[in-house]
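As you look at this complex, bear in mind that one protein chain is not there, while each of the others sits in place.
Right after this comes subunit A.
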Amino acid sequence: MKIVGVTACTIGIAHTYLAQQKLEDAAKAAGDDIKIETQGTIGVENALTQQEIDDADIAILAVDVKIQGEERFANHKVVKVSTETAIKSPNKLIAKMHEIAGK
């Protein structure tokens, strides 16, 4: 399935990117397409377009702070967790998202 998401942590230099990598690896291992936007100290990278969000089966927000553009996900299935959860149990999280998306 197609997954989009955003990662953002309090200081914005480490956990944001760890969570991104962990989610990408776990999703790929499960055979999913994934694109994760990072909102860190260096700003927004790998930005999601509304089209990409609309095309996705489900969205993951692994965030410890308020993010920019959360309204982009308003009409979608969204799983919201902390960056710690994404880093600690990425595989479980992806499995859970499959359940929620029904795919």
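In this section, a contact is a pair of C-beta atoms (placed from the backbone, for glycine too) under 8 Å apart; a residue touches a chain by one contact, two chains touch by 3 or more; residues count from 1.
Criterion: contacts and distances are computed from a predicted model.
Trainee: The complex has one chain missing from view, so what does its UniProt entry call it, picking from "YCII-related protein", "PTS system, fructose-specific, IIA component", "Branched-chain amino acid ABC transporter permease" or "Aldehyde dehydrogenase (NAD+)"?
Mentor: Hidden chain, UniProt protein name: "PTS system, fructose-specific, IIA component".
Trainee: Of A:K28, A:K88 or A:K103, which residue touches the hidden chain?
Mentor: From the options A:K28, A:K88 or A:K103, the contact with the absent chain belongs to A:K88.
Trainee: Please give every residue of subunit A in contact with the chain that is not shown.
Mentor: 10-11, 13-22, 25, 38, 40-42, 45, 84, 87-88
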